[in-house]
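Here the complex is missing one protein chain, while the rest keep their positions.
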Amino acid sequence: MWTKMADDALVLEVWKGDWDLPSVDSDCLAAIAYCKFSGVPVKVKPTNNPWKSPTGYLPIMKHGTTLETKVSNIFAHLRLQGWGADSNLTEKEGADVIAFCALLSEKLQPALLYSWWIDSKNYVDLTRPWYAKASPFPLNYYVPGKWQRQASCRVYHQKGGDDIEDWEVEAKVLKEAKECLNSLSYKLGDQDFFFGDLPSSLDAIVFGYLAPILKAPLSGSQLQSHLRACDNLCRLCNRILHRFFPPTPEEMEEKRKLKEKEAKAQTDSLEFPHTRRNKILAGIFAFTAMVVYAFMSGLVQIEFVDENNQSPAPVSSDNNEED
Amino acid sequence: MASLVAEAIQAEIGATERWPDNARLFQPYQVEQITFPDYAACLSIKTLLHMCGLKFKVELRANAEEMSPSGKVPFLQLGAFLISEVEPIIAAVKTRGFHLSADLTDIQKSELKAYIALIDNVLVNAELYLAWLHPETLEQVTKPRYGSVYCWPLNLILPWRKQREVKLKLVSLEWADRTMEEVCEEVHTCCQALSERLEKQQYFFGSKPTELDAVVFGHLYTLITTELPNKAIADVINKFQNLVDFCTRVDQIYFKDLNNDY
Partner (left out) sequence: MGTVHAKEPEKPLNVRRSANIKNLPVKVEKVVIDGLAKTKDDLVVQLIQPVFGAHNFEELIFTSLEVKSTLDRLGIFKRVQMTIDTSDESFGNDGYKILYEVEEKRTFSGSVNTLIGNNEGSLLFAFKFPNLFGRAERLSMEHTYGTNNTRGFGVELEKPVGGDPDTRLGGSVYQTQGEYPWSGYKETDRGVSLDLSFPTRLGAHGVKWAGEWRELKSLSRSTSFAVREQAGHSLKSSLKHTFVRDRRDDAILPTTGTFIKTSQEFAGLGGTAEFVKGDIELQANKSLFLDTVVQMSLAGGFMKSTDPQKEIKINDKFFLGGPLTLRGFNKHGVGPHSNGNALGADTFWLGALHLYTPLPFRPGKGGFGDLFKSHFFVNVGNCINYDYNRDVRDNARLLGENVRLAYGLGVVLRLGGVARLELNYVIPKWLQSCDSANPGLQFGIGLTFL
């Protein structure tokens, strides 16, 4: 299948972006980045709907009759079509790509899943509301919980032995992630991209993992602080963002509007700092007053009915039992 | 107690510890009981220790898996410390002053870690898949071996329980619903990467062996030489001549010439 099916549009269904990123999901980011590196005429659709995906995950790549979801399969398909960002890699470098992808999957992904889905503060404050808001109804009730369980499974399956505490697994996951980041940092060195001046699939995948950690407003994340300390990796992410995902004029306009709205909301809340609290208190007071009036005026009465034990009670304390 | 607990997982015991004379490696019975995924791990460790020139005694126990602090074999007893699984053992060996990859550059060390992760990611899971999810191998090889040290009815119950456990692990890693062909494809990609990395060198990082060489040898040798009903994975590996030569070479130098047991 070497013919370029340029007639059929290549569509990539992804999670939408936030925090200056084209998408918040690692796999989606990697797919989008690779397409941009290779100059693929892709149409990116932020559907936020993993329902139709055969694996239950985004991204979904549709090209004519082909449907792929796994990142490696997407890359393979694109390579077959002749769009490759890896065409200038040597064989050894190609092998390194595979090895480093495995490293990221083994060592970094658990920490990413942990920060996103298992760390309680971030899950409650950031992840769940974000995915609940982004997913279409009725998936917004179902998706966050399901992914949280899967993340939990993935992170804790490496437990091995009953007497290993959760915090030990977390410490280990974090430590390995930091080592992984260090390894990436060494590998990148002073270069612009991992294999010279042109980005490769490895850069796409690394970008997919690192950009969310860098940009998302996580609180108290050791992973994020460690990443921020790795200068060359931060520069890599920003470089890719600036070069391949420059903000469009519409996006800049939206950002400006958002900032204005936030500023206004802040001043509003300063004037009436407890608006919401007052509303609730007022409601409770009114309701209590109505209920009290109803009782006092006899509109509502409560009866106490003594129900005799007609049927034998199912549970009783049997003092004569001897075992 | 808390510090020992952390160390058992991290296995970064102080660098002042020496290698004790009574180091023992515990594993299940080699001839009748051990399954080939566990055997690959044991062989990797043994190769590493031979490469470092370290003395140790192999203890065969039917309950090695239950004795292990993390439930996985092999595990190493160094004095008062018990360390199990390949990576913590590598770390423990390092902190006792036997660092095979000490001369590598930082970039090379990163690459070493990446390739070991690749083995973990692909070969280990492929071995588990073949041993516990492939019906023929499961019934003919794995279950009889795993249950061979137990009497009835434990010899039926325990392999069944282990199989469920392994399946759960592979489900969480999304390996469980792959077909044999897909597994072979993954192994092919992995071996291709290894082969391209090795090229014509003697070892993966030049002329001196490193931890990666030990791990690669352990897994590839097991997969090539174990008698199994399904030879698909062995065939895939055999396509890469430099890998096969590598295995033969390491086998010759560290086992046959030194008269070491497998």
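Observations on the structure shown:
To keep things simple, chains are lettered A and B as they appear, and every chain counts its residues starting from 1.
Keep in mind that, in the parts below, a contact is a pair of C-beta atoms (placed from the backbone, for glycine too) under 8 Å apart; a residue touches a chain by one contact, two chains touch by 3 or more.
It should be emphasised that the depicted structure is a prediction, and the values quoted were computed from it without experimental measurement.
The chain omitted from view is touched by exactly one of B:60, B:158, B:176 or B:224, namely B:158. Looking at B:66, B:227 or B:261, the residue that reaches the missing chain in the full complex is B:66.
For subunit B, the list of residues touching the undisplayed chain reads 1, 4-5, 8, 61-63, 66-67, 69, 77, 82, 150-154, 157-158.
Throughout what follows, only the chains that are shown with their structure count from here on.
If you check the complex, the residues on subunit A that touch subunit B are 91-92, 94-96, 98-100, 102-103, 105-107, 150, 153-154, 157, 160-161, 163-164, 168, 171-172, 175, 179-180, 182-184, 186-187, 189. Contact residues of subunit B toward subunit A in the complex are 5-6, 9-10, 68-72, 84-85, 106-107, 109-111, 113-115, 117-118, 120-122, 168-169, 172-173, 189-190, 192-197, 199.
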